[in-house]
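Only one protein chain is missing from this complex, and each of the others stays in its spot.
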Amino acid sequence: MYHHVKQLMYTVRVDAPDPRFGTMLLEQFGGANGELAAAMQYSVQGINCDDPERKDLLMDIGTEELSHLEVIGVLTRMHLKPMKSNRSAAEADPLIAICGGGGVNLYNSMGSAWTADYLKITGEMDVDLRSNIAAESRAKITYERLMGFTDDKGTLDALQFLMTREITHMKAFTAALESLGKPEFSIGKLPPTPGVVDQYFNDSTGHGDRGEFDARGPWNQGGSWEFVPAPAFKQFRSAETGEREPIKLNGK
Amino acid sequence: MYHHVKQLMYTVRVDAPDPRFGTMLLEQFGGANGELAAAMQYSVQGINCDDPERKDLLMDIGTEELSHLEVIGVLTRMHLKPMKSNRSAAEADPLIAICGGGGVNLYNSMGSAWTADYLKITGEMDVDLRSNIAAESRAKITYERLMGFTDDKGTLDALQFLMTREITHMKAFTAALESLGKPEFSIGKLPPTPGVVDQYFNDSTGHGDRGEFDARGPWNQGGSWEFVPAPAFKQFRSAETGEREPIKLNGK
Amino acid sequence: MYHHVKQLMYTVRVDAPDPRFGTMLLEQFGGANGELAAAMQYSVQGINCDDPERKDLLMDIGTEELSHLEVIGVLTRMHLKPMKSNRSAAEADPLIAICGGGGVNLYNSMGSAWTADYLKITGEMDVDLRSNIAAESRAKITYERLMGFTDDKGTLDALQFLMTREITHMKAFTAALESLGKPEFSIGKLPPTPGVVDQYFNDSTGHGDRGEFDARGPWNQGGSWEFVPAPAFKQFRSAETGEREPIKLNGK
Amino acid sequence: MYHHVKQLMYTVRVDAPDPRFGTMLLEQFGGANGELAAAMQYSVQGINCDDPERKDLLMDIGTEELSHLEVIGVLTRMHLKPMKSNRSAAEADPLIAICGGGGVNLYNSMGSAWTADYLKITGEMDVDLRSNIAAESRAKITYERLMGFTDDKGTLDALQFLMTREITHMKAFTAALESLGKPEFSIGKLPPTPGVVDQYFNDSTGHGDRGEFDARGPWNQGGSWEFVPAPAFKQFRSAETGEREPIKLNGK
Amino acid sequence: MYHHVKQLMYTVRVDAPDPRFGTMLLEQFGGANGELAAAMQYSVQGINCDDPERKDLLMDIGTEELSHLEVIGVLTRMHLKPMKSNRSAAEADPLIAICGGGGVNLYNSMGSAWTADYLKITGEMDVDLRSNIAAESRAKITYERLMGFTDDKGTLDALQFLMTREITHMKAFTAALESLGKPEFSIGKLPPTPGVVDQYFNDSTGHGDRGEFDARGPWNQGGSWEFVPAPAFKQFRSAETGEREPIKLNGK
Partner (left out) sequence: MYHHVKQLMYTVRVDAPDPRFGTMLLEQFGGANGELAAAMQYSVQGINCDDPERKDLLMDIGTEELSHLEVIGVLTRMHLKPMKSNRSAAEADPLIAICGGGGVNLYNSMGSAWTADYLKITGEMDVDLRSNIAAESRAKITYERLMGFTDDKGTLDALQFLMTREITHMKAFTAALESLGKPEFSIGKLPPTPGVVDQYFNDSTGHGDRGEFDARGPWNQGGSWEFVPAPAFKQFRSAETGEREPIKLNGK
């Protein structure tokens, strides 16, 4: 059960409304990495969760994101308000101006309606936590970029608060994942096929015009890695290596 | 530049076509966590990437996912084929039966068209790698669940291969993230606000009818965590604590 | 600011999980007339609202709908749970079964992702209230139809509660609209063109095979109504009436 | 069966093409409250309707909306035409300029494709009429706002006609609803639960920074209303009231 | 301006309602190749068209498609009607059953809302005519497949009529395209680059497990065709051919 108190989680002040910046802010109201996406991802994961401890975590943060949705909504509304009557402002987002009368709506910065396709919900606790860690990192960078496009002090202040909270959540989700004590790279119950799991397929080769090259690093060498050069056209390397047949990836 | 060789990356065999299982397989052809989503997420990240080493990684795996898309497409096509003329099979997915003539298309298991809204692409290397690690974990669990719904040996064989490769990619993306050498929880350049970043907001409280309770764990206690009990209605706790004012989250 | 308490707004009990009925229930979780749509429509209207009295009303009901979302989510989850491992159950909604592991997600009963395109938000108080009255009437009939498809007592009990609340909200929104004291059919500030506003265009004529006919009623006769017979082809009636020119709708 | 006559329902004249205003007009061609939405909502309701009198009404107005779609389409086309070759004009809506060659298409003012998710069709006559009344009020305010963003006399003239007709339709739908003679707040057949239906849940409380307060009005007091203060956290009020348990909303 | 007459363009009779076939029919009501798509594609092309002769053609056929939309709507409605109260029927399409009360709506056979993304409208007459020819061929095959899934005589009769008309339209659009007298493969005004335009890139090579091979035919040999073997990995063929450098596709 939810309750709403009228005080915002963070005081919002706008010194100079900037409608074009308001359309940018919509990204965090109704956009792919925005607050509704966060609130719904965690809350719905929470409804599905059978682990009462992490369910509590999901509901705590899911609820906080609803409060963030309200904060960013009020802030954005302040920036968008001139759109109702100012033609030049309205041109920045006619959907907000004409359909919404200068009010916020669950659209992103380019007017696309929010969709649950943004959400990543699997009902597998460790997988969901990984999706949440990634989601928080995306939300953080989004706030940081928004801060690069405004000088309004009141706005910067609120964005700094919201950006900070994403890091808080990232830490909490990481701790919750670690507390599960699962071995690294162990997802679900079925084990991967030994051997195949350690093969790195070098599917992109050669040099490009802007410095692209065929790189090696800890992601394809060392440890248990087996480097498989260009699986698809092994037959074309035959003149060099004497092999005649394409490689059999599945041992047949 | 891409080249296609007609041999599949993994030999596909279906012993008994199962159209209803075929609709489930569509999830990995045209679904949210499927192979096109993986191929596009990594390849587009690769196009945007200015770090030539990780760009190579993204193109390697992005290209491998295209080969997976082909494998799952051929496998799914074998299961769906009876839909073209069999009424009972057609009822499982009329869109495939009637519009597609029993062929695959980029729809998920419930007939929703694939959309780029599934993708997570930010142009921030460490953030993208986190999104990819999460994406691979989702793809792995999806393959595992599919394997729970079929007994067809040829199908299981191909799904085991594809499932295994997701773990391979998860390992590679994790190594690439670690090789960046970034401090934990450091995203972008702007630092979070000290103090606020360590506050855990206990926004969901009380007990529920199915064992829900207010939990503590490493995600909200120990280390630098400060536990903030029920920020929203601190004023209602005033009778108990003697406080009169709602808490000021922003120090004002 | 929001707070969540773990007790549900209404106790939920399912006597016999029915996965196919669970997919129907998704309509009220992530569907066009469902609880998220209601919660978001009213809450976002509330954020935009400058009239503090009706803003309070919108936040009251918007928040209650979040609690309903939770109730219907928990109820639906109970019905869908067998989908995770039961193949026959999974066939009813492979998206829930395979991607969601038998958990709820913000999809409707046919697997379409929730979209903000469902919402009607204009920032014009009387218009928004009319949209809300209509929305509540749709939600009511949806619950009633769901009740016609189950015999499960616990489920019926919860649906009866939720259905009842839609009527409560319909009453409240109607009272709020009436309290504005606006003349009937007065929307916004610009008056309609006298004369034209009273013309009823009889754009569909003749008889059909299943009893269709050209009807008259208080919506096109009596009061100030002027009945305009078949505007589009008045020229074809010329042989009968002696007129030669098509009617000029705009007085030119 | 439909017939088209080439004369427009309303003569359209544009004195000075204004491409950026043209993108705004698209809202009423392919937008959520636009003419296609109206035409389809009423016409599809009409196809489903078993009441021949109101079916005729729905087909009359549904057909008129098709004629409006044509009027707004021709008007919008005149404003958008310079986009085909003028770079500055094209920047306002590259989708129209490059894909459409400066012609109209069923996109809204921000380039989102028209979707049937905009429609409200339930097959319940009184519910559909309420949805239509609300839809007409939204269309009216949309036209009014468009009129606030142009000085072009020919354009204003056509918009005034279209705006007027929305009020006409609102009147007709209202008369049709009243002629059903249904008791107020009676939707469908199942009655709401007495008592619960009269409870107003005060789910949003306290004061906000911009004058928000906890309001009373005819929507929550007087008549049969029972005011329920803050259902969710009644347990937190216990220190004040001596109660120890959260309120039981369902009498259990 | 449009006018509607209540008689259908084709008499509709259903001998035995078949709700699951009804969901299939929705494909031609609200699906990608259905009648609304046809009506809108041609009518909107017509609004944009500056060539009065072909504009008349587009409006003629666009209007006929509206009449088809009505025919398929009435037919589909007859098949879907049992969904309102029959649980087993409702399971075939809960969205129609519960939201729509067993009435049609602009969704396809899998419940996806109609979207203008289905439309192909460019404002270039010859291009639009090609899109229309292709659209009619798709609609024809869709009707044919539907006819393969029913034995109901009344239904087959109506579908045969509608299927026939698609061929009529295909003929008309083809005649209109030919009457433009444009040289083959001449689109727009800018000429393609000589030489490059005749190169066939053999980007898929080798043999596959199910009889795939590297084919030659009039689409890549004879006439002016120049066959370019495997552009992407010409460098790998170097061992065989003595070439050292990848081919320069752009002559640099």
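Every chain is named by a letter (A, B, C, D and E) in the order it is written, and numbering of its residues begins at 1.
FYI, contacts are C-beta pairs under 8 Å (C-beta built on N, C-alpha and C of every residue); 3 or more make two chains touch, one makes a residue touch a chain.
A quick note: this is a predicted structure, and the numbers were derived from the prediction, not measured.
Although one chain is not drawn, the whole complex shows that of B:Met1, B:Ala16 or B:Leu180 it is B:Met1 that touches it. The residue from A:Tyr42, A:Phe173 or A:Phe233 that touches the chain not shown here is A:Phe233. Check E:Met40, E:Met78, E:Ala97 or E:Ala232 against the missing chain and you find that the one touching it is E:Ala232. Even with one chain removed from view, chain E keeps its contact list with that chain: residues 3-5, 7, 9-11, 32, 52-57, 59-64, 67, 115, 117-118, 120, 122, 124, 126-127, 130-131, 133-134, 137-138, 140-142, 144, 147, 157, 160-161, 163-168, 170-176, 178-179, 184-185, 187-190, 192-193, 196-204, 211-215, 217-220, 231-233, 235, 246, 249-250, 252. Residues of chain D that touch the chain left out of view are 1-8, 11-12, 74, 84-85, 87, 90-91, 93-95, 97-99, 101, 107, 110-113.
In the full complex, chain A touches the hidden chain at residues 20, 23-24, 27, 31-33, 92, 108-112, 141-142, 145-146, 148-149, 203-210, 212-214, 230-233.
Here, only the chains that are shown with their structure count from here on.
Copies chain B and chain E of the same sequence differ in orientation by 120 degrees, per CA superposition (steps of 5).
The geometric centre of chain D is 31 Å away from that of chain E, both derived from CA atoms. With each centre defined as the average position of its C-alpha atoms, the distance from chain A to chain B rounds to 11 Å.
Separating the centre of chain A from that of chain E, both taken as means of CA atoms, is a distance of 36 Å. With touch defined as above, residues shared between interfaces to two or more other chains in chain E number as follows: 1-8, 74, 84, 99, 101, 107, 110-113, 206, 233.
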